[in-house]
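Missing here: one protein chain of the complex. Every other protein chain is in place.
Moving on to chain A:
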Amino acid sequence: MSTTPENSAATCTRTVVVVGHGMVGHRFVEALRSRDTESTWKVVVLSEEAEAAYDRVGLSSYVGAWDRSALALAGNTYGGDALVDLRLGTRADRVDRDARTVTTSAGDVVAYDALVLATGSHPFVPPVPGHDSAGCFVYRTLDDLDGIRTAAEAAIERAHAEGREANGLVVGGGLLGLEAANALRLLGLTPHVVEFAPRLMPLQVDDGGGAVLEGLISSLGVQVHTGAGTSSIAAQDDDRLAVELSDGTALLTDLVVFSAGVRPSDAVARTAGLAVGERGGVVTDLACRTSDENVWAVGEVAAVEGRSYGLVAPGYTMAEVVADRLLGGEATFPGADLSTKLKLLGVDVASFGDAMATTPGALEIVHTDATKGTYAKVVVSDDARTLLGGILVGDASAYTTLKAYVGREVPGDPGALVSPAGAELGADALPDDAVICSCNNVTKGSICGAIAEGACDLAAIKGCTTAGTTCGGCLPTVKRLLVDSGVELSKALCEHFEQSRAELFEIVASTGIRTFSGLLARYGTGTGCEICKPTVASILASTSSDHVLDGEQAALQDSNDHFLANIQKNGTYSVVPRMPGGEVTAEQLITIGQVAQDFGLYVKVTGGQRIDLFGARVEQLPAIWQRLVDVGMESGQAYGKSLRTVKSCVGSSWCRYGVQDSVGMAVDLEHRYRGLRSPHKIKFGVSGCARECAEARGKDVGVIATDKGWNLYVCGNGGQTPAHARLLASDLDDETLVRYIDRFLMFYVRTADRLQRTAPWLDALEGGLEHLRAVVCEDSLGIADDLEAAMARHVEGYEDEWKAVLDDPVKLSRFVSFVNAPEEADPTVAFDETGPRKVPVLLGLPTVRENV
């Protein structure tokens, strides 16, 4: 791990002059410098302020700490970058577009090939008499705040001596005005806010929201005067200011801060003859290019297609657009979301979409709770169906959910969206992040996720999501989701593929598409997710013998498949070597013991007749595998949706009851089907006689010896919903047994749903066991040869996944703890060995309730 200063020097051919070193100007320089890898541009930055670019959004945090360096933007002096010439305290006075030069306040003339205007905006000071008196301030720069501080401290001293309270008046009750009022409060003044409009924050909230906001703000000690203009300001003998409001109110105040909106700082552009907008601002196209093709405008000074943006994020986007353009790119400004959610003086305020109902015919629905001090409004289209926007004051917790609805149809009565019972409505149309169970904060997404994972009744959903376990009020909605999902679930794999797993399998098999991206491009949408990626990875693995970490496939595998080990609760892995049929040599057993000792692993014998080694860190895995591979062991694929174990009893070689060699058969079967990727895990059991000591009927494939051969049972499992395997065929010889199992497994792999084990697959199969028997034993579909050939290819192509990684330096290089400190053990991994067994210690977390 290392940190480096930025350095560069090379030949450059062109010069870009940036006027203004605010947040956006700085962002532009950074974007250009980090992308201009050939160093084709030299940059000259002219900054009127003596301070290099700082965090203006966080300006209010300067109050109290008074530490300028805390607000400095990263890399704002470009130390070590020879291609950036930053001139602080230097204003651009004049631009000559014909000569392509800028004249600075220092008297220099700087030539440019491209000029970027990033001059931002300045506070608007209404021309009331006395607006330039001593004691009047604006709120935009660090210097402004220093001025306010000095005046405030003097005022407090004076007021103290006179035995009164010091106060300050803010002209303008918008977002910034309220921030300024808070700053005055922090400085020890009693703030007054005068707002010309009939409400506070007139741009963000409406009258009703403003009224609630005013109540909340007033209760914090801010004196609010709405619906009043400032008529005059007059300096008094005692250094105070007498302010008269248009409603006749007269106030004596120690200082005044103007926060009545901003105006684009477009003076330089105007005198240079560039096109400016009606309300100011340099007009640009979507590429942020002005009426002169060599001049660009970004940030608050720009009026992109005539529209100005008073937020920093759109400015950053513009900076990126121009940097891209200067390097020959084609980027355009995509517009910006002006939704806001903020806490002002501790009060939640949010507005989103068409909050002011400016859409023709728009309807507003309001819910006010005077006792709680909350206000909620939604704006819907004229047919009351589509949500257009809204405002929340006092409690903005519904912001995320409602914003998710904007532009969508509202289910049922739109008024319910702001009523306290809103969550009861139209569950099917709700966005995934909508909270269904508010007692336990369970979202629709979590509930649907649980259903998709197999929760099929209320009890199961309660169990795995906690939804409905407190007041139970949401249970009807949960039930509806359950009913609805029955339909949805039958097909689409996820939001990226409309097809079911079986359909995708057919597509892969028939088209020969071998990549996820190829499949997605032709048959899906988006970029995939944690559901479709492993599913497709599994299909690709079932249909070829490429290594699961080959090429693009590596990015599809679930963490377990990606690291070829089972992830445990603290992020370490467990390692399970294969022990076919439960057989292991003494040498192997010794090695396992030594590995466990050397790496400090916890050892446990599994239910599948093998040994699990717990607590290995990612970077230890290859070394552990190497030791196991060296004594002839291989991956047991305990991590995969694939064949796990073939459990066997001792059988005829040792058992006095045994009628067939169950161990031999188990070992053969495990060798044949190891590595087969499937919709879910597959387990086998082989018993040497009808006493069934291997519990084969609790497995997906159960083989039980008879005195004439083998009985084949299929589709059983233990686990949450145990199912006994059903008899498929009796008294088979070895060869027929294997042939039938080949067909059965491949048929299942082709047609089952994602994460569907064999028992539910059989339940869902049309025609049930009879149909399955016809397909497997009588080849009723005429696909038996196909299925057998596919299995033959699998057997042929099998390769130990561990060994393949050990032999491949590129794959091996991914087994590191940290990309920048490959051998450093993860400091968060710890174990407790004081008890009867070694256990992982988590990080004082979970801090949040598990809902899965």
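By definition in this document, contacts are C-beta pairs under 8 Å (C-beta built on N, C-alpha and C of every residue); 3 or more make two chains touch, one makes a residue touch a chain; residues count from 1.
Methods note: contacts and distances are computed from a predicted model.
One chain of the assembly is not displayed; among "Rieske domain-containing protein", "Putative ABC transport system ATP-binding protein", "Lipid II isoglutaminyl synthase (glutamine-hydrolyzing) subunit MurT" or "Spore coat protein CotJB", its UniProt protein name is "Rieske domain-containing protein".
Looking at A:Pro534, A:Pro580 or A:Gly702, the residue that reaches the missing chain in the full complex is A:Pro534. Contact with the chain not shown here comes from a single listed residue; of A:Val57, A:Ala82, A:Ala99 or A:Leu252, that residue is A:Val57.
The residue touching the chain not shown here, chosen from A:Gly147, A:Gly229, A:Gly449 or A:Gly709, is A:Gly449. Contact with the chain not shown here comes from a single listed residue; of A:Gly273, A:Gly335, A:Gly407 or A:Pro822, that residue is A:Pro822. Contact with the undisplayed chain is limited, among A:Met23, A:Ala166 or A:Cys288, to A:Met23. Residues 1-4, 6, 8, 23, 27, 30, 34, 37, 54-58, 69-74, 76, 312-313, 316, 329, 397, 400, 432-433, 435, 441, 443, 445-446, 449, 495-496, 517, 526-530, 532-534, 552, 554-556, 558-560, 562-563, 567, 569-571, 598-599, 618-619, 622-623, 626, 809-810, 812-824, 826-829, 842-848, 850-852 are the ones on chain A that touch the missing chain.
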